[in-house]
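Written below as structure tokens is the structure these notes are about.
Apart from one protein chain that is not included, each protein chain of the complex appears where it belongs.
== subunit A ==
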Amino acid sequence: MSPSVRLQEMIRVIRGARTQGEERGVIQRECAAIRAQFRQADNGTRSHNLAKLLYVHMLGYPAHFGQMECVRLIASPRYNEKRVGYLGAMMLLDEKQDASLLITNSIKNDLSHSSQYVQSLALCTLGCMGSAEMCRDLAPEIDRLLRASNSYIKKKAALCAVHIVRKVPELGELFTPASRSLLSEKNHGVLHGAVVLITELCERNPETLEQFRKAVPELVQIMKGLVMSGYSPEHNVAGISDPFLQVRILRLLRILGRNNETASDAVNDLLAQVATNTDSSKTAGSAVLYETVLTVMDIKSESGLRVLAVNILGRFLLNNDRNIRYISMTSLQKIVQTDHNAVQRHRGTIVDCLKDQDASVKRRALELSLALVSAVNIRSLMKELLLFLSSCPPELRAHTTSGIFNAAERYAPSQRWHIDTILHVLTTAGGDVRDETVPNLIQLITTATELHCYTVHKLYRALIADISVQSLVQVACWCIGEYGDLLLRGECEETEPVQVAEDDVLDALETVLQSHMSSPATRGFALTATMKLSTRITHNVDRIRSIVSIYGSCIDVELQQRAVEYNALFKKYDHMRAAVLERMPVIDKSSPGHTNGESAGGSIKEMEPTKRTQEVVLPQEPANQVCDLLDLLGGSGEPPQPSPALSTTALGPVSSTAGGDLLDLLGGLDAPLDHVTRPGKTLGPNYRLFMTFVSHSYPPQSVQLQMKAPSGDVIPAHGLGQVTQTVLLNNPNKVSLKMRVRVCYTSQDFVCQDTVQIDSFPSPAW
């Protein structure tokens, strides 16, 4: 009887056990027998006993006493014993066990064994559980095997080298030369191993990466061979020749082409070829296409290729196979930041995937939808998201609510929409929202001053419908307390009027106070709201007084303290009650990232009301006294066009009077003050700031002023240029001059103004 039947017999017996206890008994007996056998001398059954032990170990029972047996079996000269011994070593020993060091010598000997199958056992074990010391010891051996052996051993040595490099990265340099030469092998197994090894080396060492960039043409050749080759029965999977190798080569090309123009250029053609020629009807082809898309997006590929890649992902999105839809959404998530518009085109399909049955697909669709929210699509997308929220699986709810809130904060088209959205979320999934939602919502409500009436009506209706959602109840109580007078007034422009009596409101708040569902924080809100109403209602103040005094003896300390203080407010400090409980001012939002239309440009200084002289717009002078200034739109020497409708004017002559130089001027004048307005020219994206010049100068009344054209009408940002505008002043009375200059300009579509006062002119001015 062949001894291995005994193993199968044991397995049969164990499986036949009807209860856990019975099984444990059988196993204990067997383990005892095995231990006894191990202590005996060699009797030819050692390997079978170890195999039995390994089975027991897989069932979850302790098997550490087999470790030494593994070591002994590995050292045995017999192949079958070695085989089981090595298997045992991989299952029972790992680098943390001391016994693992004992097999180092055996492995070393077996690496030079005459039989390749023994060598392969040693390589396999080393590559599976070799510790750092073992790797250091045996690395030269592995290098030797990489160079001079048959392909069966070479492929195993390559992956063993990968393990060594992962454990001891410094040894990577040892394997670099050998791995380069492996690329010329024909055997696919060896080639695959070589590509994996090179990938590992390049990922860990940037210099090696540089070196291997020179191998890109060779890799491209290999890949082309695979793609264009005919049918090979050995490697064909669903029409693709060796998809495993293809995917690994694409991954290596990705690493080599990243951030490098030359390498990326070299693979552009190949990627286009693979993308178009690969048949993606089966998983194997889709896997290759997927890897191609990842590579295209990661390297510096040309834009046509990128478009092709995004289109492939779009095609995947429409695939019937769920796996492929999932994959496509994962990839789109990675590129949504960089190629936002391309992904936006597929928004419809992505939103449809929100309704998929599968939880993984739903999650991906949610992430992607949240990433695609923009100011343009916020309304329609939010509708879909809210619909999704009502039916979404519980593990995704918290994420959905926080995503919705973020999107609403960034892109809300109006405050009313924002408030409505938050209220909708609170009613649908109020239990899953973040803690800061309540204060955030309250802050939002206070800023939307026109909507106070609408908000409080809406919240009141929600409150009387359902008091179980704590966050909603808290906000509702706060609002009713704060804006109760608006509620009681009855009319509201934005919603249908409803008559609410004071008693109804107090009833609602009392229900919240007394309900078991209300948390202590919520009851605190309700009590404070009740108190606030005492200054906002007219008839039922006594009722409030009684509620407050009841809670003065409440068990909850917080409530009790509040009630006692409010009581005191009624009794001793009644004169202060109105002041204490009056409407709160708008709360300042201090959190960063709040936008909605804040200007990105510089600060806008406020215009102080100044004592200014009127702007004097005098009629134009006749044409023959044109100045050579004022080429508004570039053409000099043009006659001035007297038309008040136009925004350009002409200047009068410059007559010289006494008055000398003021600010670099050329004498006085009696020309009219002119008012120069120019439309700003929009320049390209290089300029951040562009200005329209409107300069007003306000000198004292007796002085006359002539403004010349500015030297340009756009000032580039960051102080890269300047514009000069000359002003001529006629000061016949020689008064001391003060001037206030106002500059109006447009910066990125916001009109700004700046005022400068010039008090001191150079003394020869008058």
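A few remarks follow.
The rule is short, and it goes like this: contacts are C-beta pairs under 8 Å (C-beta built on N, C-alpha and C of every residue); 3 or more make two chains touch, one makes a residue touch a chain; residues count from 1.
Keep in mind that, in the parts below, contacts and distances are computed from a predicted model.
Per the UniProt record, the chain missing from the shown structure is "AP complex subunit sigma", taken from the list "Aminotransferase class I/classII large domain-containing protein", "AP complex subunit sigma", "Leucine-rich PPR motif-containing protein, mitochondrial" or "Exosome complex component RRP40".
Only one of A:Arg136, A:Arg251, A:Arg315 or A:Arg397 touches the absent chain when the whole complex is considered: A:Arg251.
Remark: the omitted chain is touched by one listed residue; of A:Leu73, A:Ile103, A:Met134 or A:Val162 this is A:Val162. From the set A:Gln40, A:Ser115 or A:Thr338, the residue in touch with the chain omitted from the display is A:Ser115, counting the whole complex. Interface note for the absent chain: among A:Ile74, A:Met129 or A:Cys477, the touching residue is A:Met129.
Think of the hidden chain as still there; on subunit A it touches residues 2, 8, 11, 15, 44, 51, 54-55, 58-60, 78-80, 83-84, 87, 94-96, 115, 117, 120, 123-124, 127-129, 152, 155-156, 159-160, 162-163, 166, 188-189, 192-193, 196, 233-235, 237, 242-245, 247-248, 251, 283-284, 286-287, 290-291, 322-327, 357-361, 363.
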